[in-house]
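Input: one structure, supplied below.
One protein chain omitted, others in place.
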Amino acid sequence: MAIELGYNQYGKAETRVVRVVRDTDRHEITDLNVSSALRGDLTAVHLDGSNANVLPTDTQKNTVFAFARDGISSPEEFGVRLARHYVDSQEPIHGAHLKLEQYTWTRHGDHTFSRGDGGEHRTAEIDYDGTDVKVTQGLRDLLLMNSTDSEFTGYIVDKYTTLAPATDRILATSVNAEWKVSDLDVDYNKAYETARNALIAAFRDTYSLSLQQTLYAIGEQIIKEVPQVSEVSLTLPNKHHFLVDLAPFGLENPGEVFYAADRPYGLIEGTVKRN
Amino acid sequence: MAIELGYNQYGKAETRVVRVVRDTDRHEITDLNVSSALRGDLTAVHLDGSNANVLPTDTQKNTVFAFARDGISSPEEFGVRLARHYVDSQEPIHGAHLKLEQYTWTRHGDHTFSRGDGGEHRTAEIDYDGTDVKVTQGLRDLLLMNSTDSEFTGYIVDKYTTLAPATDRILATSVNAEWKVSDLDVDYNKAYETARNALIAAFRDTYSLSLQQTLYAIGEQIIKEVPQVSEVSLTLPNKHHFLVDLAPFGLENPGEVFYAADRPYGLIEGTVKRN
Amino acid sequence: MAIELGYNQYGKAETRVVRVVRDTDRHEITDLNVSSALRGDLTAVHLDGSNANVLPTDTQKNTVFAFARDGISSPEEFGVRLARHYVDSQEPIHGAHLKLEQYTWTRHGDHTFSRGDGGEHRTAEIDYDGTDVKVTQGLRDLLLMNSTDSEFTGYIVDKYTTLAPATDRILATSVNAEWKVSDLDVDYNKAYETARNALIAAFRDTYSLSLQQTLYAIGEQIIKEVPQVSEVSLTLPNKHHFLVDLAPFGLENPGEVFYAADRPYGLIEGTVKRN
Partner (left out) sequence: MAIELGYNQYGKAETRVVRVVRDTDRHEITDLNVSSALRGDLTAVHLDGSNANVLPTDTQKNTVFAFARDGISSPEEFGVRLARHYVDSQEPIHGAHLKLEQYTWTRHGDHTFSRGDGGEHRTAEIDYDGTDVKVTQGLRDLLLMNSTDSEFTGYIVDKYTTLAPATDRILATSVNAEWKVSDLDVDYNKAYETARNALIAAFRDTYSLSLQQTLYAIGEQIIKEVPQVSEVSLTLPNKHHFLVDLAPFGLENPGEVFYAADRPYGLIEGTVKRN
């Protein structure tokens, strides 16, 4: 019996860096959570514990902070810069994968900001193998609701079916989206804003017969509006809002009182591609 | 040795009700998390398991949904209505305590909304003992940051002190606030908005020598601007942002690159009262 | 209109200290989460931002680590030692409140341990005002289930009742318990183990007609078995397990298939006292 090492990578996860631009009295802040993962000649460290080819994860953390000093124009640009550094400066490191989360702050003054803790955030993912750079943008936990214009009818009925068709229901989902940016000659921040607006507009403007239809409409709209995007992947939990049966209490419920359920939930996943 | 029952209450926690107002094409939504707790003649259920005086928590859940049918003008009004119902309709129930959380949604169309999942939310707490109604408003998890105008110097130094004084630091906190409304002849929604705005303004406008000073300024400002408020209680975790030492990398760090720490964190608690 | 400062305290929350005893090859570990809060002459810091009476929360963190060097026989003893230090060494500090969580590890060898991340943990709470020391022990998130010997019948029925009586149901709860230790001449670790065992035994041995009855039985049993305990407070969420209706699929369900619900949940709170 032979045993061998397969795919592996290592890195520093969740370095929380806040960069303040204070060139004028009106400060700007960039708030990031940075995770880096490196791959390369790492067989020896697995088999013998030799760290000769290991750039410590502590050093990766330090590098994030040091590079932040030069400014952060977008999470994508910052991630690309870090990825290139690791691979180009260390011979045993052949590839780098960066994941970044950006938290948005709302301005209340020259140096005062607020944000929702734990809410929606922007994401960026960068991969560099020494030759090619791949960039994916996205967002997570954007909670959207339509209080009407959603149906669910005409589905398969089998012996385990109890669901009644709905011709007017609440449709709510917590959007997790990623889109591949195939042309890197792009303004990342502008592309992000355009994609996010397209996403919300498609959700709003689709009369939905199923969450899959809404998913496809969102992907299509992002591809139409952002020329640099080649592919959109979406993960849409169906945050069920069940109409409460008020008949036992002598009341009608014409689409007014809903129970917001936690688990289980529908989970719709799909990819839409430019061809 | 004698053993006896002390204070007790029971209820249904976290009933998640969403109320849609669809009188016109432009829908309104109210999204609440409702917890009720009842007290009264409950010795028998503890000692003998007799449920004769127990209004089941399942019924409390049903009541929340049924009452929602009549409309929800504010979490305070809804909570008062529920509290009065439980105590006034059930002889063995002598008191009711309601806690409500309200999640805010941003409009994107006639029936389309978005919100941050898990972020800031409004709170209301109601107590009714059959005679008096007490109302407390508040908010939780409002994350605020000043990127300057904060110092921390002149503190006690003992043998365990290693902290260096700071004359320009980031001040960030996740505000948890509650304020007692002593005059119930009030527009709850307007009072809430005024208090929230006062809170943010006080945070923004205070040149802070300590987070306690900011806490007091917030409480004072809410009391000044909302005549019906008698008392403000604040719990302010100090979300430390540490200036990163970049000297080992040959770099200065003039208040630009910070590490956002998780634990441990300072925790400042205090009450400000109208006298 | 006069405005004044009410109750206040400040401190360092969640200092995570792990103490290894390595006097022999067979190591012992104590894993604690320590929060301290101080009170005293703190009006000036709130009104003027003067920190002259403020022992920084950073110093409180350092003190936890330095005191850990001397060994930790129990969270109670460690908390008492810290509380006395803050009040007795700093004139402006008049009171200290310590909260400690202890995470338990299972031994797998001389220096190898495992634990469940996020599960049950032991708690201790200490208050010292310069004269008296008060100690409360407890535990949180101990999830218990009886798969039978639980009923719920005979409750109030009103117009909002839909619940059917149950004569054989699952009873599950996540126990949060605190008990006051009125005689400090006690072996804290032994008292804790005795109380925890009494708690589980009372849950197991009570044929439950309501969760309140189980609550009282738990409190009574702890008081009977630990002479130093004067009062037990319990918060018991009723983790509902609903029998699934399998009739639509042509199946009976004789107490076998349950749906474990998240929200809403019953919440039963009560105190049992030695008299």
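So that you can tell them apart, the chains are marked A, B and C in the order they are listed, and the count of residues begins at 1 in each.
As a working rule, a contact is a pair of C-beta atoms (placed from the backbone, for glycine too) under 8 Å apart; a residue touches a chain by one contact, two chains touch by 3 or more.
Everything quoted here is computed from the prediction, not taken from an experiment.
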Touching residue (missing chain; options C:Ala37, C:Ala68 or C:Ala96): C:Ala68
Contact residue for the chain not shown (choose from A:Gly11, A:Pro75, A:Gly119 or A:Gly138): A:Gly11
Missing-chain contacts mapped onto chain B: 159-160, 162, 248-250, 262-263
Absent chain, residues of chain A that touch it: 1-16, 35, 37, 42, 45-59, 61-63, 66, 89-90, 92, 152-156, 158, 160-163, 208-213, 215-216, 219-220, 223-224, 231, 233, 237-238, 263-275
Missing-partner contacts on chain C, residue numbers: 16-22, 27, 29, 31, 62, 65-66, 68-69, 105, 108-109, 111-120, 141-149, 170, 174, 200, 203-204, 241, 244, 246, 248-249, 251, 253-262
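By definition in this document, only the chains that are shown with their structure count from here on.
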Per Cα centroids, the chain farthest from chain C: A
Chain centre separation (chain A, chain C; CA means) in Å: 37
Centroid spacing, where centroids are CA-atom means, of chain B and chain C in whole angstrom: 23
In chain C, residues with contacts to at least two other chains: 160, 162, 263
